[in-house]
Every structure is written in C-alpha cells, then in structure tokens.
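One protein chain is absent from this view; the other protein chains keep their places.
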Amino acid sequence: MADQPQTPKSDNSILNSIAFRGIAYQVLLGAAIALLGWYLYTNVNENLDRQNIATGWDFLEEPAGFGISESIIAFDSSQTFARIFLAGVLNTLHVAFFGIILATILGVTMGIARVSRNWLVAKLASTYVEICRNVPVVLHVIFWSSIIRLLPHPRQAIEPFDGAFISNRGLMLPFPFDHSLYPWLGLALIVGIAGAVYFTRWARITREQTGKYIATFWPSIGIALGVPLVVWLIGGAPLTWDFPALRGFNYQGGISLSPEYIALLIGITVYTAAFIAEIVRSGIESIHAGQIEAANALGLRRGFVMRYITIPQALRVIVPPTASQFLSLTKNSSLGVLIGYPDLVNIGNTSLNQTGQAVEAIAIMMLVYLTISLTISGIMNLYNKLVAIKER
Amino acid sequence: MADVEMNGAQNGGRKQTPAPVAEKIAVLRWVRENFFSSIGNTILTVVIGVFIVKFLPPFIEWAFFDAVWGAQTHEACRASEGACWAVITEKHRPMLFGLYPYEEHWRLIIALIVYVGAICITLTRRFWHVKILVPLWIANLAICCLLMWGGIFGLTFVETQQWGGLPLTMVLFTGTVVFGMPIAVLLALGRRSHLPGIKAVCVTAIECMRGVPLITILFVAVNVFPLFLPQGLEFDVMVRVMAGMAIFFACYQAEVIRGGLQAIPRGQYEAAEAIGLGYWQMMVRIILPQALRVCLPGIVNHIIAAFKNTSYVLIIGLFDILSATTAVMQDPLWRLFTIEAYIFVALIYFVFCFALSKYSQNLEQWLDQGRR
Partner (left out) sequence: MTEANSAATNDTVIELKDVNKWYGEFQALADINMSVKKGERVVVCGPSGSGKSTMIRCINRLEVHQRGTIIVDGIELTDNLKNIEAIRSEVGMVFQSFNLFPHMRVVDNLTLAPMLVRKMPKKDAEEIAMQYLERVQIPEQAYKFPGQLSGGQQQRVAIARSLCMQPKIMLFDEPTSALDPEMIKEVLDVMVELAEDGMTMIVVTHEMGFAKTVADTMVFMDQGEIVETAEPGKFFTNPDSERTQLFLSQILTH
C-alpha cells in the first residue's frame, strides 16, 4: 500500500502571494516601459542634435515654402505649416466624406444584388465583390490613376453631356452661379427636412390613435424638397450655369475635380464598397426565414415586413462593421500620397522632407487619425448600447 | 367528421403522378425561377442582357482577339488596337523578381516553389500537429533564406537591397505573420488580464495601432525608428518595415483572438485551475488551442489582409511586385501599356487571396459541422 503523499506545509512567503505577484508584474512592466521610453528619448535627442534637426512645434509658425495643387481653404506657399496641415486635414475629410457616401450607395446596392433571386444579377454582383476585395487598395488607386492618365488631352476631351468634360486633367462640370438666393435655399432645405420629420411623427401618432395608416415615405421627400423649391420659385427661379469653356490648355469655369481626386475617390470607394456589400449581404441573410414567414402568416404586407421586421434587425448586424469600414476608408485616403493628392499624409510627408522634423510631422498625422478613429468608435459604442436586443 | 379519401392505401404503394412539365425539366424551372420569376425580375434580366450584349463583345475583342500575345515589340503593340499582353512577356522578369541578378533567378523560382509547397502543407488539416508544422517551417525558412541569400555551397551572395518582386512580397508577408502572431496572442491575453496595469498598456497599444493608417506606421519605421537607435546601430530597412507591419498586424489579430478567448466557456478555465495548472500551462494547453480553432476564419481573413498590405511598401520605396511593376513601367517605350501590366499584378494578388478566402470559407463550414 503506497504512502499517502505528504501534506505540503503552509507557505507564507510573500513571493507566492497572488496579490503581491500581480502588483509586482505591473510594477515591473511599468518600470520596463519607463526605462525603454527614457532610453529612446535620449537616443532621439542625441541623434537629432547630431543631425542638426530642430525639435519642437515652432516650425508650425514658419512659412511652408511649398504649395499644394488643390485645397478647400485658400492657400499659398507663404502661409504657415499649421495652415497647410489644416488644408491637408480638410482635403482628407473631403475625399473621405464623398467616399463614404458613394461607397455606401454602391455597397448597399451590390449587397442587395448578391442576394437577389435573379441569377444574373447575383452572379454579377458576386464577381464584382470577389475581384475588388482580393486586390489591394493600393493597386486600385494606382490602377485608376493610370487609366485617368491615359484619357485624352483637354482639347479632345470626352463630353458625356452638355458642359461636362472628361480628360486627363480631370472632370469638369457646370455649376450654378453663386446667387444671393442660395443661403435662403439652404435655410429652406433645413425647414423642409424639419417639416418632413414632424410630418412623419404626426403620421405615426395618428396611426396609433386611430389605426389609420398614412404613407410617409414619398410625402416626406416631397416636403423636404418642396419647401426649397417653393422658395426658389418665389425668388424668380434664377438658374444660370457656369459652363466650363476651353481656354488655352485647360477649361475654366464650372467646377473641376482633379484627376488625383477622382482616382483616389474611385479607388477607395470601389474597394470599400465590396466589403460593405458583403456586410449587407450577411445582415440580410442573418434574418431567419421563419421571421419573414411569421410576419407573412400574420398578414403583413411586403412593405411592412421590410420596414418593421427585416430592416431593424438587419441594421443591428450591418451598422457596426460598416462603421469600421468607413474608418478604413478614411485611413485609406492616405493613399493620396501615392498619386499626388494633397491629403494629410501627403502634406505631412512633404513637410517631413522639408524640415527634417519627422517626429513632429508623423505625430500630427497619427494624432489626427487617432482622433477621428476614437470618435467613430465612441459613436458606434453608443449606438450599440441603444439598440441592443436584450437577452436572458 | 372530416371528409377524406383514401388514396392508394389499398395498393399498399404510392400513386406517383408525374410532375407538370414546367416543374419537371430542371433547366426550364431554373431559368424561370432565376430570371423571370416576377415582372421586376424580368425587366432586370432584360436590361442587364442589353448591357452585356453592348459591352462584353468589344471588351472581349480588346482583351483577346485584337490583343498582342507572346514576345512582340512595342511597335507591334502600338500598331494593334487590342490589349498588349506582350508587355508581360517583355517585362515579367523585373516585375516578378525586381533587381535580383538575372542569372540567379532560378534560385528564386525554386525558393517560391518550396514556399508555396510549405503553405499548401500547412493548410492541409491532416498535418495540423505542432511536431510536423514547426520543423516544416524551420526547414522552409532555412531553404528559402539559403537560396535567396546564397554565399555558401557555391551560390553567389545576393544582398537584401537587391531582393525584389514576388520574393520580397513573400518575405514581408512571412515575416509579418510569423512575428505578428505570437505578439497578437500576447496582446490578446494581456487585454483580458485581471491586472489593470497590463490591461491598460495592451488596450492603449491596440487602440492606437488600429486607429492610424498603415502608411504612418511605415513612415515611423523608415524615418523615426533610426532615431531611436544609438549611433552606429542600424537595422536594414526591410527588417524595420517588417517589424512595423508585424506589430500592426498583431494589433488587429489580437482583437480576433480576444473574440475567440471570450467564446471559451468559463468552465474550461475553472476546470484547468481546479486540476492545478498554472496560468501559462492552462493557456498553452487548454484555452489557446480551443480559442484559436474557434476564431480560425477571422485569423485567416487577417492573414489575407496582411498579404494585401505588403503592397503599401510602394510608398516607401521597397520593391515588392506592385512597386517593381510601377518602376518598370516608367520605360517610355512601354508606358502606354501600364494597364495591362497592372492587370497582371492584380491577377497574381487575386489568385492568392481568392484561394485563401475560399479556404477560409471551407474552414468555417468544417468548424460549424464540428460544433453541432
């Protein structure tokens, strides 16, 4: 018969206490990080001194010394670095904003197309998604940039419709002349949208109280657009277009979108839309067929089933990953540095090369993106909490 | 009492009536359901049909019939109206292999074959044992490094500055994944730690890396990293870039692994602790094997993304396939046919990524089966 194993004696050593160890690990980690940080800091200072590179944020007050090809705010090379960084941020937000809108439209359409019962539509959408997803976004942007460079010279520009010109100098479109009525139109649009919201609310309350159903979709759009339309008509319906006209080597007038902007926009939009399409598809497919059957069995019309059953549930699945795709698109706008679009990273890169102050320039870039990213994450977390479906 | 006829009961067999024609002929039924099931559907089919008829033939003409294939001169390409695939025949060596010396390309080809073979073996479920995979990859990396660097066994030495094209893409990709995965596991474990200090550090690191574009990380690797090092100590730019990409990859992967860890029921942790396993023993032997299995599809998706991300080195001047192609197509004789060259590169990426993503879907199905 084997001996019973010895009962281990009680150990009171503090080294084995869980609490002590926990604290010890954290203290050690903190010390290691602090040490590493100090080491890197001294090295950086030494190296910068050695190479005669300035440090600090004073350079932001200096004139930039270089211009940029396009900007939302007026800019010339005598203005400060601070201003040029601002121009870069605005350019980034500009292409990201329109990119997000276009990618959403394209992505949602493709996502719905992928689950279509029409084989042709579904296969075409699948092909688009697979091709665009599996090619790096860098290649997308360069590809479109190359295509635009192969477009004809402005003198032989393609004219798809009156006043629009596509050439290797970009896209020109006619634009309405600035008119004193426009601020009023803007105000009227806001009033119209508010009116549409109130109308929808009133329709819902009426339905709850009397049971009568009032269609709200098209009337709301009518109200939102109708108010500005009325104001416009009252103002005498002014509409003069500024048409681009060929002067010398390029077009003047109207609005122009530079080839870099277009290439970047198309590249990141097409790439991101493919991912959004997949997200939308999985959102639609996540709804159990049984739900739809139950709704049908209750006698609900297709429109109601969409509005009250399918879309609310699908959105919960679709919105969080889509928000992260929007973020991805914003970060991908940094590819402007490849093709010459003056986004934040492009400008940061140029500044870095001009001043040699790599650390500060890169820090600015990273901080801006980090802010954008954390804001969107915060909003997303809020949304998730609001719409969470409670379970046991 | 309900009124019901008894059908075929007396015969003991079942009365089989043939299906109506539209149901019976499978093709007809399929066509009807998929193309013409409703008015809206029919209109859509017709519209798309018109669209295809209008645009597909010209495209096919451009891409195939009028195209210039094989080893032709650039004049021949300019003369034709179709695509110039001859540019690939002409330029594929520098595109695929960069600045690597021409006579030594055979070494790269062998290295690629060995590498791809190793990947295929890794993906086959039958070989999923640590005892097989670890020696496999050590051998794989050793052979590839040997072939690419040379210097012994009579092979001429080729320094890393001359590596380019597909091998460089593979090297960056491998380095990113091989170094990134362990860091990812550590970050994921750290983020779930009960110790607030460690958790805070991991969360900060992960959120910061995920919030900035890869380009900025690459800038840091190229411009800022040398500043961190004392004078005289230098790292090859490729190593720095690989380190940056590995950490970037690790932060995204950490989130996926964290999801996997969360999916493991508390009971597993409790059982492991109850039998006296320490933290690392529990993690390595019990929790991680299960967690990694659960989130394997997500892991593979990020690996695919890492492959695509190697194309970013174009920005900092390393010559992966895309970058090499862009450089090569500056040749004024062939500049007009840049699109064809990019289509070729896109095809290479597509084949690799698509194959991996199909594998990932296959994996998901297999995992779902196992779980039921």
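For clarity, chains are labelled A and B in written order, and residue numbers in each chain start from 1.
Quick note on the criterion: a contact is a pair of C-beta atoms (placed from the backbone, for glycine too) under 8 Å apart; a residue touches a chain by one contact, two chains touch by 3 or more.
As the structure is a computational prediction, the values presented were derived from the model and not from experiment.
Considering A:Q291, A:N353 or A:N384, the position touching the chain not shown turns out to be A:Q291 (whole complex). Remark: the omitted chain is touched by one listed residue; of A:G56, A:P183, A:G248 or A:G299 this is A:G299. Only one of A:L173, A:A203 or A:I309 touches the chain withheld from this view, namely A:I309.
Those residues of chain A that touch the chain absent from the view are 207-213, 288, 290-291, 293-301, 304, 308-309, 312-313, 316, 389-392. Mapped onto chain B, contacts with the missing chain fall at residues 1-9, 12, 14-17, 19-20, 23-24, 26, 29.
The criterion applied here is as follows: only the chains that are shown with their structure count from here on.
The geometric centre of chain A is 24 Å away from that of chain B, both derived from CA atoms. Listing the residues of chain B that touch chain A in their complex gives 30, 33-35, 37, 41, 44-45, 48-49, 194-198, 201, 207-208, 210-216, 219-220, 223-224, 226-231, 304, 308-309, 311-312, 314-315, 322, 326, 336, 338-339, 342, 345-346, 349-350, 353-354, 357. Of all the residues in chain A, the ones that touch chain B in their complex are 22, 25-27, 29-30, 33, 40, 43-44, 46-48, 50, 116-121, 124, 130-131, 133-139, 142-143, 146-147, 150, 331-332, 334-335, 337-338, 345, 348-349, 352, 358-359, 362, 365-366, 369-370, 372-374, 377.
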